[in-house]
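Yeah, one chain of the complex is gone here, protein chain that is, but the others are all in their spots.
Lettered A, B and C in written order, each chain numbered from 1.
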Amino acid sequence: MSQRQVLQGNIIVAKAALAAGCDFFAGYPITPSSEIAQHMSKEMPKLGRVFIQMEDEIASLGACIGASLAGRKTLTATSGPGFSLMQEHIGFAVMAEVPLVIVNVMRGGPSTGMPTKPAQSDVMQARWGTHGDHPAIVLAPAFSDELFSETVRAFNLAEKYWNPVVLLLDEVIAKAHEDIEVPVDECVDVFCREPNRIEDLNIYDRKLGEQPPRVDFFEGYPIHVDGLEHDAHGWPSFEAKTVDKMQQLRMEKVYQHLDDIIRFKEYELDDAEVMIFAYGVSARSALAAVKLARQQGIRAGLFQPLTVWPFPDAPLMERMKRIKKVLTVEMNMGQLALEVDRVATPDVQRRALLRVNGNPFTPAEVLAALKEF
Amino acid sequence: MSQRQVLQGNIIVAKAALAAGCDFFAGYPITPSSEIAQHMSKEMPKLGRVFIQMEDEIASLGACIGASLAGRKTLTATSGPGFSLMQEHIGFAVMAEVPLVIVNVMRGGPSTGMPTKPAQSDVMQARWGTHGDHPAIVLAPAFSDELFSETVRAFNLAEKYWNPVVLLLDEVIAKAHEDIEVPVDECVDVFCREPNRIEDLNIYDRKLGEQPPRVDFFEGYPIHVDGLEHDAHGWPSFEAKTVDKMQQLRMEKVYQHLDDIIRFKEYELDDAEVMIFAYGVSARSALAAVKLARQQGIRAGLFQPLTVWPFPDAPLMERMKRIKKVLTVEMNMGQLALEVDRVATPDVQRRALLRVNGNPFTPAEVLAALKEF
Amino acid sequence: MSQRQVLQGNIIVAKAALAAGCDFFAGYPITPSSEIAQHMSKEMPKLGRVFIQMEDEIASLGACIGASLAGRKTLTATSGPGFSLMQEHIGFAVMAEVPLVIVNVMRGGPSTGMPTKPAQSDVMQARWGTHGDHPAIVLAPAFSDELFSETVRAFNLAEKYWNPVVLLLDEVIAKAHEDIEVPVDECVDVFCREPNRIEDLNIYDRKLGEQPPRVDFFEGYPIHVDGLEHDAHGWPSFEAKTVDKMQQLRMEKVYQHLDDIIRFKEYELDDAEVMIFAYGVSARSALAAVKLARQQGIRAGLFQPLTVWPFPDAPLMERMKRIKKVLTVEMNMGQLALEVDRVATPDVQRRALLRVNGNPFTPAEVLAALKEF
Partner (left out) sequence: MSQRQVLQGNIIVAKAALAAGCDFFAGYPITPSSEIAQHMSKEMPKLGRVFIQMEDEIASLGACIGASLAGRKTLTATSGPGFSLMQEHIGFAVMAEVPLVIVNVMRGGPSTGMPTKPAQSDVMQARWGTHGDHPAIVLAPAFSDELFSETVRAFNLAEKYWNPVVLLLDEVIAKAHEDIEVPVDECVDVFCREPNRIEDLNIYDRKLGEQPPRVDFFEGYPIHVDGLEHDAHGWPSFEAKTVDKMQQLRMEKVYQHLDDIIRFKEYELDDAEVMIFAYGVSARSALAAVKLARQQGIRAGLFQPLTVWPFPDAPLMERMKRIKKVLTVEMNMGQLALEVDRVATPDVQRRALLRVNGNPFTPAEVLAALKEF
């Protein structure tokens, strides 16, 4: 069941977060993400949930980390400069295995850049922005229904895999008002963590691919949360064997579950000769371009990743076998195009349609690129 | 001319920075980089140069940016957590085209990780850590003489290309005491920016590949420094054509000068069948392993990039033509290995020897990996 | 009309603030004042008013100043350490003539002191804590009904006299649960500022004793708010004549209205030989002691100031004429006792019952002091 509404993208995300059970939001407003905070500031108190505006983005993510450790489902929302400020705390959240969701509405960068214009230039940062090896789960919805479903999924993945999840939007899909069927709460599939009751807690003693046993604070368990490596009992450790294991544990809890985490859409790929790889606002233009191309007899199709990190190597490699050309379309100077290059089989021709001037590609521009290819 | 000395790696860097004309250091101490700040705090006042300890890493880079704009050659030194905190200001420095040098002594991550153990896990972060598309110049010396020469080169590249330059060390090479011939100042080749005297200043009006005309403050020129995009006259602009041009200008001033920026070393590659790709501490073990391998009749060689960003695509592709296998050795879970994959021709077999437990590879371990390959 | 309730002192203050029209609260929690923030955080959103927790006390008062300038009735609540941190902003509020109310629930000091114990040791600080000459309006209720009425009066005085008003409580009266008749909103006499509509605004051009004409922001008036001195037109000025005038204006708008501002209570003073001077929790014990004394034939009375600053020189001097002895009772090492000394006529004997160990005086102790006098 659902309700048909015309809503701004940011508001769809906020509503989806509430539907997913988000009960703590800390943030510092920044264009073009501010409507998320604004909506939360009004709606959360009515629901007995907590909204707090912090003094900056570092404090915002800090508050989210604390709230998550205390059992809350937490969200923050920001844009490029704020996302850069959050990088150190993101590493802490990965290390301490803290579930939380960060929305980054991408705008023109670097630095202040163009606050009111869209971009897709933070995709590599979302993978590599914090120091040290770390897993990243990053989702990039393109269409209004995906804004809802991927937001819910972001919370579910955070809770299942004990990791921060980044939701990458861009200024266009965040700011546009669109028709959407908003599911009623009962129809939203929500995953909730359940604190464990454990006889003999060894918080870091687990097998590859397993999630950490998480117990409630103040229940008598020895819990030691910090940014260091730990042995099975939770004591800080620099022992090589232990560190090795923990580094693997953090990675494998994600990489052993790619089937659950990686989601993508494909359009007209069955008989396609040329495949467009596009996500976010660019996927919108690309889909329209595919339709135009087909009308003109061009056998084009679209691969649209919803999960951009982990990168969908396997499904993409699979599709590469059947096509001759791949055209990556993104609003940056070539970021996921590098990944497509890496994954591509040698006989597939690669080209990228890139732009980073604040104007999204039109379907006609994508079509033109298809034809010139 | 030079003086033979036994010095710690961090001290070599500090001495090289002074030799390169560094006259402003702002930093916040963090293991394993602190000796750089310590040395500077003692030596700079004696030379009439400025050392200041700031309240954190964000303020430190902020101070460096301000000092650089005022004409100073500036340095800061940090490690992973501090480097993550600096990401937003790094983007500002790229955008405002501010020359400065950042030393990141890599230690075990993510988060606090292992402060006293080495890692090479911030290599991708050094390329992608700040939001928005941006050029990155990142140097990774391995041997003691390179610590000196690459530090000087970092300052020269910063001054020539109006961009922040990152010097990536690791805990081993930063902390080890080594024999080194320290060049006397007169023998150090230093590049100094010269403020322009311009009749009709159009600060952003330049051709692709050109450096910005930089004038002194307080000389009557209209200078507007901020994190926005600008038109030719320096006014903030969101106009697509202008933004396009500026994004290209920032990139091309680096990418049109790869011959000057990219530097690497190669050992025994002429007749090699298997090539090791390694940098920093891992290059030390790799070089020793190559020597051992040759003694055993294995035709191994080493490609050691000194410039890791921009990635040395061209020279590497060139060498790929002649070899059968490439073994990437790095102290992380696979970072530049991804780049090697991307660049490799399809017929070259790829493998990576990776570890991130705080222990560098021994030559024997690298040799064993060569043999198993 | 009113409702009989048992409420904690802090809650009475919060309810009174809401009744007085307080529509903005910014604060940082600190024992023993936190219940005020807690109550506001729950009730204000329901009323469409704004509650925000800030990162510290400096930011809290900063937010209140901004909100007040934008037309809000603002409150913050703190205790000693927070009050000390606020001193610089208090001076700004005095200088820029910003109406707002600060609750300081006094606890044992100095520094962290005894967070859960009462004191009356910030009375002189409330007068002199910020630098420069400045007027101070400080109220010190003692009984539960006064907690309500003086809170309302604090808002009214702030709005009438364009000055910060401090409400000094102590841990006992703030934490005790007491029976109180809470007036319904319609029965609360609230003073509201009305922004002026002025043809030719000269914001600082006024006569001694007059309040500043205050206009709304964004209505086209030239408004310049800062911490400097200003001439009649609002321009910063260091001219001696102007500064002289402004210093007088700020003082006289308070000191020409002492009849309106100074409020006190007196018990059994008509025929008293010995007068107790006491406020806050000490007034409670003192009143009980007066009753006990009268039962024993001792002609004691109580002077209880509700306004402690401006100090009630005139009424106190008047009463001094009729008595022989004055006993100041306060939970500090002698603060208002200095003022009583200053005001006392030479033939009146003075003594002070002082204590600062966290225990309020009992009525028996006050009675004993009366007898020993």
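We take it that a contact is a pair of C-beta atoms (placed from the backbone, for glycine too) under 8 Å apart; a residue touches a chain by one contact, two chains touch by 3 or more.
It should be emphasised that the depicted structure is a prediction, and the values quoted were computed from it without experimental measurement.
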Contact partners of the omitted chain among those displayed are B, C
For the full complex, which residue in C:63, C:77, C:94 or C:329 touches the chain that was left out?
C:94
Among C:42, C:131 or C:371, contact with the omitted chain is made only by C:131
Considering the whole complex rather than only what is displayed, give the residues of chain C touching the chain that is not shown.
80-81, 83-85, 87-88, 90-92, 94-96, 106, 108-114, 116-117, 119, 121-122, 124-125, 127-134, 226-229, 238, 240-241, 243-244, 247, 251, 332-333, 335, 338, 341-342, 345-346, 355-359
Note that chain B touches the chain not displayed via residues 45-46, 52-55, 59
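Throughout what follows, only the chains that are shown with their structure count from here on.
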With chains as vertices joined when they touch, what's the shape: line, ring, star, complete or other?
line
What's the rotation, in steps of 5°, that superposes chain B's Cα atoms on chain C?
180
Can we say the copies chain A and chain B touch using the same residue numbers, with more than half in common, or are the two sides different?
same
Can you compute the centre-to-centre distance for chain A and chain C, using the mean CA position of each chain? Integer Å is fine.
52
Indicate the whole-number Å distance between the mean C-alpha point of chain B and the mean C-alpha point of chain C.
59
Distance between chain centroids, defined by C-alpha means - chain A, chain B (Å):
29
So which bits of chain C are touching at least two other chains?
none
